[in-house]
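Of the protein chains in this complex, one is absent; all others appear in place.
Moving on to subunit A:
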Amino acid sequence: MSATLADPAPSRLRLGLRAATIAVVIALAAMPLLNRLPVDSAFHVSDFLVSITGKWICYAILALAIDLAWGYAGLLSLGHGAFFALGGYAIGMHLMRLIGPRGSYGHPVLPDFMVFLGYTELPFFWWGFQSFPYALFMALFIPGLLAGIVGFLAFRSRITGVYFSIITQAMTYALMLAFFRNDMGLGGNNGFTDFKELLGQPLNTALARSSLFYAALLSLVGVYFLCAYITRSKLGRVLIAIRDAESRVRFLGYSVTQAKLFVFVLSGMIAGLAGALYVPLVGIINPGEFAPTNSIEAVIWVAVGGRGTLIGAALGAFSVNAIKTWLTSVAPDLWLFALGGLFVAVTLLLPRGLLGLVRKGDR
């Protein structure tokens, strides 16, 4: 018999996993509809549950981005929260411009915080953000550009492992400090909020909320297939090879720098998309999103779910956040300890995460 390639005959476990995944996606898709049922119906899903699930879907997209870089190419970024936040800020700028004269100061163009700070005209980097396609483009382009610059400098100098992690962590920390400053022209520590509308729809309606939910869900499915396409291609195998024996890959004639740059830029853009979907859903973006702990938490989701498996990354984002939501309501002080404990437990007991329990044959 000739050799198998990346796609071995699916085992029963794999098929079961696939079926479970499809069932979960269908259940998620049903949530906004079930939300319309009368409140006393047994199948009614509360507003709270729909809105928090929408957030988790965005987190799952961020987890896929991290998994692509870390689980496959071995690039442990502790700064992906920055790409997420930048994507969120880009859409936030669009939402701010759409407020128009409805702000407290009633200025036709300038957002409230600019009027308050004495701006007389729109700073140049705000130009164009009244256009949705432009803002969406920037939500992908700016994170991709940042990932490209940081990645190029790091990969070209062959900075790997923990040094790379520290650089990415420093990146998000520096951006957090910068975004806290009022003179950045991006709302300082209050960030952006009080959004009114998007694509001609008022944001406070049920229709807008479910549309945003479906946009996030469709993006999650799309990003999953994109990541699956990459990881199943020969490039995916090159990335795994880089993760496990980087210098050997060089001696085979591959440019490790190019391969890493490709995956890191793409990963940054996916994280930016996640942030862009997140901000209209939650109605606020501020520099707190750049906090280093956010990035670390996101890495823990992936570790818990199972790095190097795409489904695992998404699963980790949902399950850790479900625990977080529950725990912060019953014992808020315990959350950080629980998160740390979870990470240690997973590292020691389940090095391949929750999905490692199911998928033994994976790499």
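Going forward, a contact is a pair of C-beta atoms (placed from the backbone, for glycine too) under 8 Å apart; a residue touches a chain by one contact, two chains touch by 3 or more; residues count from 1.
What we mean here is this: contacts and distances are computed from a predicted model.
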{"item": "Undisplayed chain, where the name is taken from the UniProt record, one of \"1,2-phenylacetyl-CoA epoxidase subunit PaaD\", \"Xanthine dehydrogenase small subunit\", \"Urea ABC transporter ATP-binding protein UrtD\" or \"Ferredoxin\"", "value": "\"Urea ABC transporter ATP-binding protein UrtD\""}
{"item": "Which residue of A:22, A:153, A:178 or A:245 touches the chain not shown here", "value": "A:245"}
{"item": "Of A:255, A:293 or A:347, the one touching the omitted chain in the full complex", "value": "A:255"}
{"item": "Touching residue (missing chain; options A:14, A:196 or A:237)", "value": "A:237"}
{"item": "For subunit A, the residues touching the chain missing from this view", "value": "2-6, 8, 230, 233-235, 237-238, 240-241, 243-245, 247-256, 258-259, 262-263, 363"}
